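Only a single protein chain was left out; the remaining protein chains are all shown in position.
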Amino acid sequence: MQRPYEIIIGLEVHVQLLTQSKLFCSCSTEFGAPPNTQTCPICIGMPGVLPMMNRRAFELGLKTACALQCEIARFTKWDRKNYYYPDLPKNYQISQYDLPLGRNGYLEIRSPETGQSKRIGIIRVHLEEDAGKSMHDERAGKADSRIDLNRCGVPLLEIVTKPDLRTPAEAKIFLQELKLLLNYLDVSDCNMQEGSLRVDANINIGVNTPEGPIPTPIVEVKNMNSFRAVERALTYEAERQYQEFLETGRRLGQVPKQTRGWDEEAELTRPQRTKEESSDYRYFPEPDLVPVVVSEAEIERIRTSLGELPQLLRERLETTYGITPYDSDVLVSQGRALVQYFERVATLCGEGKLAANWVQQEVLRFLNEHQVSLDAFPLPPERLAELLIMVRDRKLDTRRGREVLARMLSTGESAEEAVASLGFVDVGDAEIEKICRLVIAQNPKTVADVKAGKIKAVGGLVGQAKKINPHVDPAKVREMCLRLIEETA
Amino acid sequence: MAITPEEVRKVAYLARLLLSEDEIAEMAAQLSRILEYMEILRGVDASHVEPMAHPLELTNVFREDRVAPSLPREEALKNAPKHDGECYLVPAVLGPA
Partner (left out) sequence: MDLASLTASELAQWLCRGEIGAEEVTRAFVARVKQYEPAVGAFLTFDPEKALEQAAEVDRRRREGKPVGPLAGLPVAIKDNICTTDWKTTCASKILANFRPPFDATVVCRLRAGDAVLVGKTNMDEFAMGGSTELSAFKVTRNPWDLSRVPGGSSGGAAAAVAAGMVPLSVGSDTGGSIRQPAALCGVTGLKPTYGRVSRFGLVAFASSLDQIGPLARTAEDVALLLEVLAGHDPLDATSANREVPPYRELIQQPLPTIRLGLLVDQLGEGVDTDVAQAIREAVKVFANLGVEVKEVRLLHHRLAVACYYIIATSEASSNLARYDGVHYGYRCDEHRMEEQLAEERRRWAEKGPSSVAEEPDPPMVRLYRKTRAEGFGAEVKRRIMLGTYALSAGYYEAYYLHAAKVRRLIREEYDRTFQEVSALIGPVTPTGAFAIGEKIQDPLAMYLFDAFTVGANLAGIAAVSIPCGQTREGLPVGLHLQGPPFAEPLLLQLAYWFQRETDWHRRRPTLPAPDKPAL
């Protein structure tokens, strides 16, 4: 059955760059300081001050534009975007208008529905300064709004996508992938709670009709405070536009672009007030800042210094270690440090899949339970590999392996020491065969069942074997019993 | 080129100026006269000329990413017409200003 409409989504993402100081002055960018304690005459926009460009912010912007496969502007400049707002003390924002840092790039994502890769186009990447914060207590009624300028002048990178996203879920995946990329680049911590990543979306739908799809008016959705909120808001908004279309028949171009805000509690979008004139930003070149010329050599230097980025890293892990796309996705999404840890373990124990399982299940569980990062994980990769080699060589079964690991983590013992402390004895193959032959001889009925095709019945033999020697590896016993039964058949 | 009172009203709003009806009329007349004089530029073909935004054509002037102490809050707020010791105060802003 054909869906009644297609969804068309483009995103506008603002990320805060990881600099120590603001974009145009030396005030700290640290989050959470008391109001108006991180300002100076420059970011307050006092008469007589001049902005001075932060080199690191420019480099981080350039790095991101390169990683997003953008064409890099050889000549880029600053422009003033003029509009009045009390949290913007100069009443203009220093931004980039016609010559952004980068344009025409893309980010590859894997579509959750098809599992296939898809390129999401990036229209532009540019630097700009953040505004402050206006706070209004609605309950206080007519009371004044309060303005905190700490954020004012914090460096932001604006990333605008093409309307290439087709579902709210895809929008979410894109954001996750973008966040991951920026984390890998050390460009931004992308913390939505602290406002270091903000998303606005432009969305409309194409209603399917026998005459072809009819586009509805584009709506800008704001105020989405988590990736989950993005997905929910866009799902809601698409359906709302469909209902509105059914009621009014309004299509693209018949009404001006509307802005709506996502109300998390009510789970709906509401229209926001805008003024028509607010779009006349009177951009012009910022006379207080000089342009930046970027050489080919510089771009090359940045490109080569990017390091391995998530998309290629996943592919390499899959081919090098034979792990599944799911595994590589989980590992890569945890960041570079965990991937390096995994690679070391996988190389030492020689089994990628085994290493992937243990890192994902055991290491990540420990980190989650203790709410710590990898550098606080007590086991260096070499020690975990020692354990995994025992598991690989069947000297320990998985269950016992976990027990050994738990002991290693709590006592600091090596794998061998922990095995000894736990009294686990490696039962040799000859011994296992002896035990198996014994239980086969003692349980002819079970053997008959197995022979008749009830393979599951072999579990009874494994239980018997464990009674004889609790240290045997159940998997080995199972295997051996089946082989012996087959031989006798 | 003449500018109409209606245009003056729009521009005054963009510039956040409040003009009385008399001032609007006077402004329209004065600006029209000035803009008429500006017509002298119309005859110049500059279509292939690169616009000049800076007289001294420097590039790549940066500062290093180092933090310096901020202004003490009392200092910052000292010149503010209205504040509560922590924040600047303005009439309630709910929508666009």
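Residue numbering begins at 1 within each chain, and the chains themselves are lettered A and B in the order written.
As a working rule, a contact is a pair of C-beta atoms (placed from the backbone, for glycine too) under 8 Å apart; a residue touches a chain by one contact, two chains touch by 3 or more.
Computed from a prediction, not measured in an experiment: that's the story for all the values here.
Participant: In the whole complex, not just what's shown, which of A:I44, A:I205, A:L309 or A:V450 touches the removed chain?
Facilitator: A:I44
Participant: Using the document's contact rule, name the residues of chain B that touch the chain not shown here.
Facilitator: Answer for chain B: residues 3, 7-8, 11-19, 27, 30-31, 33-34, 37-38, 40-41, 44, 46-47, 49-56, 58, 61, 63, 71, 75-76, 78-82, 88, 90-95, 97 touch the chain left out.
Participant: For the chain that got dropped from the picture, name the residues of chain A it touches.
Facilitator: Residues 41, 44-53, 80, 82, 84, 86, 89-92, 145, 147, 149, 279-280, 282-285, 287-290 of chain A touch the chain that is not shown.
Please note the rule applied: only the chains that are shown with their structure count from here on.
Participant: Tell me, which parts of chain B touch chain A in their complex?
Facilitator: The contact residues of chain B facing chain A are 10, 13-14, 16, 51, 53-54, 57-68, 70-71, 73, 76-77, 79, 82, 84, 86-97.
Participant: Quick check: in the complex, which residue numbers of chain A touch chain B?
Facilitator: 19-21, 26-28, 34-41, 44, 46, 52-58, 77, 84-86, 134-136, 142-149, 272-275, 277-278, 280, 282, 284-285, 287, 289-293
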